[in-house]
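Got a structure for you, written out below as C-alpha cells; questions coming shortly.
Here the complex is missing one protein chain, while the rest keep their positions.
Presenting chain A:
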Amino acid sequence: MQIQVNGEPFDAGKCATLGELVNQLGLAGKRIAIELNMEIVPRSEHESTPLKEGDSVEVVHAIGGG
C-alpha cells in the first residue's frame, strides 16, 4: 500500500493501522506525534486508526530549537 510519510512516498506494506505503521518505522514507544491527513491522531488511537491507500502521514518529534 502506497502512502506518504513526511512528504515522501512510502510503501506501508501490509500495515492496516497507524499503530502497525509506527511499529514498522521503529518508532514504537518514542516521543512522537502523528497527523493523518492533516488531523492529529492521539497516541491512544494509533492502534485503532485504519490506514488506506494514499493517506498522508506526518510524524514529528522534538529537536533543539530556540
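List of remarks:
The definition used in the following text is that a contact is a pair of C-beta atoms (placed from the backbone, for glycine too) under 8 Å apart; a residue touches a chain by one contact, two chains touch by 3 or more; residues count from 1.
Heads up, the rule we're going with is that contacts and distances are computed from a predicted model.
Set against the options "ABC transporter permease", "Electron transfer flavoprotein subunit alpha/FixB family protein", "RNA polymerase sigma factor" or "Thiazole synthase", the UniProt name belonging to the omitted chain is "Thiazole synthase". Touch with the hidden chain on the side of chain A covers residues 5-8, 10, 25-27, 30-35, 38, 40, 42-43, 58-66.
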